[in-house]
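Quick one: the structure is below, questions incoming.
Missing here is one protein chain; the remaining ones are kept as they sit in the complex.
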Amino acid sequence: MSASSDLYQEQILDHYKHPRNKGPLPGASLQARDSNPLCGDEVTLRMKVEGSHLISEVRFEGRGCAISQASASMLTTIVKGKAVRDAEALDRDAILKALGIPLSAARLKCALLPLNVLKLALGNKTDVGV
Amino acid sequence: MSASSDLYQEQILDHYKHPRNKGPLPGASLQARDSNPLCGDEVTLRMKVEGSHLISEVRFEGRGCAISQASASMLTTIVKGKAVRDAEALDRDAILKALGIPLSAARLKCALLPLNVLKLALGNKTDVGV
Amino acid sequence: MSKAEKTLLNVPKIQADFPILHRKIRGKRLVYLDSAATSQKPRQVIDATTDFYMRYNANVHRAIYELGEEATREYEGAREKVAAFIHARSPNQVIFTKSTTEALNLVAYGYGLKGPIQAGDEIVGTVMEHHSNHVPWHFVRDHKGAVLKYVDIDDEGNLRMEQYDELITKRTKIVTVSMCSNVLGTINPIKEIAKRAHEAGAVCVVDAAQAAPHLPIDVQSLGADFLAFSGHKMLGPTGIGVLYGETEALEATEPLLGGGEMIREVHLGRASWNDIPYRFEGGTPNIAGAIGLGVAVDYLTDLKMEAVRAHEMEVTRYALDEIHRIPGVRTYGPEDVKQKAGVLAFTIDGVHPHDIASILDVEGICVRSGHHCAQPLMERYDLPATARASFYVYNDSDDVDVLMAGIRKVQEVFA
Partner (left out) sequence: MSKAEKTLLNVPKIQADFPILHRKIRGKRLVYLDSAATSQKPRQVIDATTDFYMRYNANVHRAIYELGEEATREYEGAREKVAAFIHARSPNQVIFTKSTTEALNLVAYGYGLKGPIQAGDEIVGTVMEHHSNHVPWHFVRDHKGAVLKYVDIDDEGNLRMEQYDELITKRTKIVTVSMCSNVLGTINPIKEIAKRAHEAGAVCVVDAAQAAPHLPIDVQSLGADFLAFSGHKMLGPTGIGVLYGETEALEATEPLLGGGEMIREVHLGRASWNDIPYRFEGGTPNIAGAIGLGVAVDYLTDLKMEAVRAHEMEVTRYALDEIHRIPGVRTYGPEDVKQKAGVLAFTIDGVHPHDIASILDVEGICVRSGHHCAQPLMERYDLPATARASFYVYNDSDDVDVLMAGIRKVQEVFA
């Protein structure tokens, strides 16, 4: 494949086509939803937290471009089983590293939407700076 | 003198400094006033007409730049003693010829103001196309 | 016909006039297919604005000195060119604004919010309008109590003309419609709509942002009372737009911007207006922009708008034929290129439009993705977004071929 693969590496496409942890999560203790008004990308994130320490379950729902949806899927794999404190410490660099692709300003908004939703769900209103 | 004389030839300056037929004209049968709102030039023209044929007397009052006031003064000398019909036939070319100077678009407005006033006074509403 | 080679335009010669088209994007030839957002500019237009700044930059209308005379002459000369381009009766019917958006707002404020529109008066729009022909009318509703109504479209993207019968009433004062949709490409029957508006005693406001660059326009035969468009979409500079107004309509319109140039006299607390069109051009205008637009109009006039239109029909016909050969791609808007300008909205099954645009970008192809500032239209189609390719005088069937190859690549990536 050509240079398109810079952006759409197999890993991204794999997460997009076979999203991990996608679906509803009845009995979730934390949840949040956000959308990217300019793009129409949407992500909802739901989590179960054990004893307010450990994120035992996480699921997302959403629609949008491959970048936003793959980013959401990847985020769930990162967060699952993590301590809430560690999840709170996740920053944009962590996500960009996980995605492992060069992103233009317009696509950055897509990539960081799921992280924004995570922060919202964890009650941390600080924007990740999209 | 230098190239300034192109615009401010002796004749123009002479009419400006020594205006002909300037002053009020009690008992005038025709009169009109107009101003150039962008420049502030003002001209009032008054005429006596004998038997509705001959312009026996003409006077102007006004204030403004040398071009507008010299043009008014010259116009009175042209019109005085003329048949109304001939005065009506005066066009912008006649005035520009009398002034005998090259005029830019901005100064054209000044030069043609008195002619406009004459047309107004003669009841001819047609604009001379300034 | 298979390819657009038989076109009336000499595309290679035209391309040579556009410096940006010689740029490479990641080693690939730039294939610019987003002229509906903004067009590229020929050397002639770029040079004209440079020349203004290098030789005769001055403020217009009031200066007595040489530079000011020259600047005024060129600025007013541009007005005359634009008037001739749209077949206005007089240059005084041409108002320079900064954009279509300002032009439409000028009408909404000047004829609506501050103008003759009263509470209960009705304004009839359509669902296919650009946001710039929606939001200004909301203002008139909010501040004047006007009532807004919308004509729907059929599934092929044509206005349901019969709805005007019902929607236009004795209370209708404004009928507003785009001459050409920026998503579907639909060319609307302005003449017919203006006629119905006039029969009801309403004025017809035409958003010609997508029409002026691509179709011959004759405001008199159209019967438009107001018509708006943007320079930047028709080979001209950014920051310059046009509002044409029928003289009677302009006389009923209040100025939008108060300030220098637009007044006759100002005293403390009161003012009177300058003549039309200056009344509507408060402040120092975009002089370089107007002059550049004048040269853009020259360029289009030299090509002949009939030829521009014929060329774009060919390219669009070819693009539709080709895209339909690719399974899993959907297009929106009329199929008949006689009803459609060179705008091609499409989606690919299973691929988000942003991903289409990103992958095409890597190939050097510029297309737009999103709602195209036409959210009500997207809602009508129940779509979050589409991709959109749009064509202009510098595009040809080669560009279409590159686009089709790009679309196939997108499908491969997402296979």
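So that you can tell them apart, the chains are marked A, B and C in the order they are listed, and the count of residues begins at 1 in each.
We adopt the following convention: a residue touches a chain if its C-beta (ideal position, glycine included) is under 8 Å from a C-beta of that chain, and two chains touch if they have at least 3 such contacts.
Just so we're clear, the structure is a prediction, and the values are computed from it rather than from any experiment.
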Option from C:Thr50, C:Thr169 or C:Thr247 whose C-beta touches the chain left out: C:Thr50
Candidate in contact with the missing chain, chosen from C:Ile240, C:Val295, C:Val393 or C:Val410: C:Ile240
On chain B, residues whose C-beta touches the chain left out of the figure: 1-8, 13, 17, 38-41, 63-67, 107, 110
Positions on chain C contacted by the hidden chain, ascending: 19-20, 23, 25-26, 30, 32, 34, 37-38, 40-41, 45-46, 49-50, 53-59, 62-68, 98-102, 104-105, 108-109, 114, 127, 130-136, 138-139, 141, 143, 148, 150, 230, 232, 237-241, 256-263, 265-271, 282-289, 354, 357-358, 360-361, 365-370, 373, 375-376, 379
For chain A, residues in touch with the removed chain: 37-38, 104-107
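Just so we're on the same page, only the chains that are shown with their structure count from here on.
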Between chain B and chain A, distance of the C-alpha-averaged centres to the nearest whole Å: 81
Inter-centroid spacing, chain C versus chain B (mean Cα positions, whole Å): 48
